[in-house]
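In this view, the complex is presented without one of its protein chains, the others remaining in place.
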Amino acid sequence: MNAFALDTTTAPSDETVKAERELLLRVDNVSLSFGGVKAITNISFDIQKGEIRAIIGPNGAGKTSMLNVINGFYHPQEGTITWQGQVRRKMKPYEAASQGIARTFQNVALFKGMTTLDNIMSGRSLKMHRNFFWQMLWRGPAEKEEIEHRRKVEDIIDFLEIQAIRKTPVGRLSYGLQKRVELGRALAMEPDLLLLDEPMAGMNLEEKEDMSRFILDVNQEFGTTIALIEHDMGVVMDLSDRVVVLDYGKKIADGPPEEVQANQDVIDAYLGVSH
Amino acid sequence: MEPFARVQSGAGAAPEGKKRHMAGSASASPRGEDTFPKILLRNAKVFGTRTAFREKDFGIWQSWTWSEVCEEIRAFSIGLKSLGLQAGDKVAIVGANRPRLYWSMVAAQALGAVPVPVYADSVAEEMAYVLGHAEVAFAVVQDQEQVDKLISMAEDVPSLKQIVYDEPRGLRDYEHEHLHDFASVQAEGKALLEKTPSLAGEWEEGFSGGKGADIAVMLYTSGTTGRPKGVMLSFDNLVVSAINGNVFDRLDETEEVLAYLPMAWIGDHVFSLAQAFTAGYCVNCPESMDTIDTDRREIAPTYFFAPPRVFETMLTNIMVRMEDAGKTKRRMFDYFMGVARKVGEKILNGESVSLGDRLLYALGEFCVYGPLKNRMGLTRMKVGYTAGEAIGPEIFRFFRSLGLNLKQLYGQTEASVYITLQPDGEIFGDTVGKPAPDVELKIADNGEVMYRSPGVFVGYFKNDQATAETKTPDGWVHTGDAGIIADNGHLKIIDRAKDVGKLTDGSLFAPKYIENKLKFFPNIKEAVAFGHERDRVGVFINIDLTAVGSWAERNNVNYASYQELAANPDVYRMIEEHVDQVNRDLANEPMMAGAQIRRFLVLHKELDADDGELTRTQKVRRSFIAERYAPLIEALYDGSATKHVRTEVTFEDGRKGAIEATVEIRDMPVHVAGEGFQEAAE
Amino acid sequence: MFYREAGQFKTSYKADQALLPILQDRIGLAVILLTAFVLIPVFANDFFLTSIMIPFLVFALAAIGLNVLTGFCGQLSLGTGAFMGVGAYAAYKLTSIFPDANVILMVLLSGVFSAAIGAVFGLPSLRIKGLYLAVTTLAAQFFLEWCFIRIPWLYNYNASGAIEIPRREVFGVIVSGAEATPIARYFVVLSITAGIAYLMANVLRGRIGRSWMMIRDMDIAAELMGIRPLQTKLMAFAVSSFICGVAGAMMVFFWLNAAEPSSYSIRLSFQILFMVILGGLGSLAGSFLGAAFIWILPVILKFVPGLMGIDMAAETVEHATFMIVGALIIFFLIVEPHGFARLWQIGKQKLRVWPFPY
Partner (left out) sequence: MLYDIFIDPFVQMYEMPDFFLQVLWEGFVAGILYALIALGFVLIFKASGVFNFAQGIMVVFAGLTLVGLNENGVPAYLALLLTIAVMGVLAYGVERVVMRPLVNQPEIILLMATIGLTYFLIGFGEFVFGGEPKQMIAEQLGLPTGSTAFEMGERGLIILQHIDIAAAVIAVVMVAALGVFFNKTRIGRALRAVADDHQAALSVGISLNQIWAIVWFAAGLVALATGIMWGARSDVSFALEIVAFKALPVLILGGFTSIPGAIVGGLIIGFGEKIGELYWGGLVGGGIESWLAYIIALIFLLFRPQGLFGERIIERI
């Protein structure tokens, strides 16, 4: 009998799962401007739990601003954001972090003076609680806590296959590895929603493939919802479940990758047809 | 005095030696544990709290004591049983060196099953053949990559029933009917044990009846020709050989070894499993292939084993780095290396050395040798072996002069490794040592080395014909190597027996011998010599990209690819000098003088295992190369000065392509013994 | 060369995260501690203790304090001298109000006051960064200095306007006041400095230290990872000022015996800042190295002409010292802008990879 002849990877059907997915975040009619310059105009979209959501658009379309709005770095002048069923008022970035939103940055924003390990450990800050007194003594509770979190961080290091650079100061790493460490740092926060701002910018083909694999694995292994901005259309089409397209701060399309790809407005936007 | 004194070595004392070895093995393993599961139980009792395995994982060295290992293996073994593993089943072991994979072997042995470690990086086709041929029922693999590989070859391996994997990552969505997580199999075993505590006793009983003559493991030899053959080794083979090895080098439970060579290779199997179990020492598994240097430094193994290329790489790295060092430092380095060359080996061999030199050497130890050994992680090395291929005498001497007790060993899968060993203090660069304990050695009429020992394999699996060809009815094994036993009793290997040929003028042609001489130059990575039944010797050469590349950098030679560097006239000139030196050497050896190199060329591409030009263990596949580069061989012998060729290649990502090049061929003058030389007759 | 790390492996996170994971470093520290606690007390004379070791340790502690703020949390401060002054005056008042209390305890307690004041002056750091923040701390410096002059209560209405340290005993040993022996003072100062250095080393390798460095390296990213900027910076200000305050109190209690407001002037702030910069921002060991350089070098320079048999007026020597120190500061900044700690690190790295260059 040949036990392995037939059963290859049979993942549960995509459709059935998605229908049941609940809403994680909803953006309603959000507008943002800087001193009269409109960065985002009246945008609405949602992110469902467990999906990979891509935000694409030409340069200056307001993608990064959108992420900044979601994690509280910018405060929109109009519109609301509903996060896990709660309508959010003005909030500080660190509040967004404590509510489970983590992100990476377009231009790597690692802590340059620290090692890979410390950078990822810094992602655990919110989950560590020992006070100054215990930290000072170290022996005992503080050390115990540190070890507990080190273990979690080591899981991430293992997951991202960056064992060899564990104790290397991040400044000495290649750009691709820095991006990977940054992803690790965000993962260390165990976020409900992971915002990735151009995770593959400036990478070579091999690094892109690695990164794509990690993003998919994060989504599958940890069930983390991911919203990502990316320029490489191939990557976006491969990775994402749904895509929202921005152009000049306005939403011009929203839907599954195939559908969006076929949308005339999107094609025009990318080809630079004037409006 | 003689290290052999304690264990009888048997060259010339055939029947008696055999008997003695039986007695010897019984005394070396006092309680008569003759299988690894039994030895495991003994170790758990005797060395209970000693560390048995370490693995660098999650940033630290996770450790298991012998009693913990015993529990781990027991639980997993019982889990395997509940999955349906039966005595006689074959269990494939695929992956990098991981404690769990080593444990799986013993867990399988405890159930009477036979582990079959497989080269994890072999291509699917090769692996499918081995697994199919071995009729494996179970496979214990490392990760998703291996699982995918096995699933893809399911049709070729109809016997495969269950796969157990170590790392669950990425396997979440796989159909799990026949696929199991190592941890969950183990948990299942533990649960069963808890429910029925008597299972532990039953489990032990299961293998207490096992005999030393049972098959312990099946190792497939990669072989330079034909399909791999499954070498069946019994517990006796391994246990006795291992104990002999331990006694020979006085290894005990305090040793530390680094398990980093392929698990399917007999060397690793003996060093990291058989000897570790019999001596009770600790096996350390590195974190990943990228971190081996760091991991070796952290562990600082006391017993170290490596094929010559590892030492070559180490030496190259040392030299390349020293090139970048400051002037003073380099001068100091050179000075002390000079001191080491002069007296290092003498001190190591216990010969008399003047006090001044000893003091200088001690200073050098502080300034250079000690730090070097520290960087390489060999500070604590008690004994080191190199085997698998001949090591360059320069390299060998370099490491020994640092005070490292590095020795050569000649062995085979079929012999459970040990055939000859260099005893402490009797180290000669061109020989591979004296017969190992209990090993008898003789040279057949055709020059082939033959041996007989307790380690001699049971037979090739499902291949009686090959078994009969290799092993005589009275237990002598053909090594396939040609060699001579020198006056001091040391064995000297010349070449593969079947490769030793004759030139048309009747002089002896030993290609490997010539190739090795060439390869001792750091600039030459690989060489292939031709000449059997031809009128003269011609050679293909592969330059070493690290060494020559570093030379190019220092001399501002620009190059874009291996091909370009290989065709550089200066490189050619350099190689020409090396070839000339080899000819000079050959001229001084009466048996070899007739086979000097008359023409050579530098190949336009690196020989690569992906293209089938090398075996997975990086050995040259001579006949394949002869076929593939037929036009070049033709050019070697038709006298043409250049030749244009086109070669198919496989790139790293699996794509196929072709490269074209015009290769230059050089003529070389012939030397006679002594100083003068005569022009090559055309 | 001296580092032989082969065979040093860690089987637990506890060992891997130890303060000094390398055996040779632990030996080195043990030698230093042995020297400090045994050899120096046994062999050193009073001059060495009073003029070199005690001030060196006091300044080293102050440098650690400033390093916490500037080196680890990235907030530039020019008010160190004043924060040290707060500690000194607070300790002085405390010992006046509670004459029977343990003076060492009072010195430590005085840090709480400087911590509070430091935190107040740290408030603007939420909005102000870099050189702009220096203005805030300069304001603290000049304002507090003014307070030391204008609030007579602080110096118990002394006619001289200075604080004079009374004689105090701890467990029967006189530790402060003119009669205290140098050796007693030395042990007190050494214990406090070593103790605080150790505790800070712990803080700096844990969550809090990391959160400071996060703010230093990339404050926006830190905030997006859940670090509250104000809270974190204020904590750095408070901790830094606490340490500086204790150092300031030690300075007058165990070294100078008396102090005027000018003892805690902007000059002192700069002196400490130099120690931190030359020692190495973000390095505890650097704080010691920097303090040693800035304090001990001038002391040595003073003796050089005498030793060389040149007769020079004390004033001239002092002027020359100023010049040489200034020039050396520039020289070392050029040679290694990241301070002695980096030089030490580079040297250590060289020794670790010896004989290789990398």
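The letters A, B and C name the chains in turn, as written, and every chain counts its residues from 1.
The working rule: a residue touches a chain if its C-beta (ideal position, glycine included) is under 8 Å from a C-beta of that chain, and two chains touch if they have at least 3 such contacts.
Source: prediction; values computed, not measured.
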item: Full-complex contact with the absent chain, from C:M1, C:A194 or C:A320; value: C:A320
item: Touching the absent chain when the full complex is considered, from C:A134, C:V170 or C:V353; value: C:A134
item: Which residue of A:V69, A:A96 or A:A109 touches the chain not shown here; value: A:A109
item: Candidate in contact with the missing chain, chosen from C:M1, C:I266 or C:V353; value: C:I266
item: In chain C, positions touching the absent partner; value: 76, 124, 127-128, 130-132, 134-136, 138-139, 142-143, 145-146, 149-151, 220-221, 224, 266, 270, 273-274, 277, 281, 315-316, 319-330, 333-334, 337
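Heads up, the rule we're going with is that only the chains that are shown with their structure count from here on.
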item: Approximate Å spacing (C-alpha centroids) for the pair chain A, chain C; value: 42
item: Approximate Å spacing (C-alpha centroids) for the pair chain B, chain C; value: 58
item: Centre-of-Cα separation between chain B and chain A, whole angstrom; value: 46
item: For chain B, residues contacting two or more additional chains; value: 59
item: Residue list for chain A, restricted to those that touch at least two other chains; value: 150-151
item: Touch list for chain B against partner chain A, complex; value: 57-59, 150-151, 154-155, 158, 160-163, 169-170, 172-175, 177-178, 287-288, 290-291, 294
item: Of chain A, residues touching chain B in the complex; value: 1-5, 7-12, 117, 150-151, 154-155, 157-159, 161, 163-164, 166, 217, 220-221
item: For the chain C and chain A complex, residues of the former touching the latter; value: 13-14, 17, 199-200, 202-203, 205-211, 213-214, 216-218, 220-229, 235, 239, 282
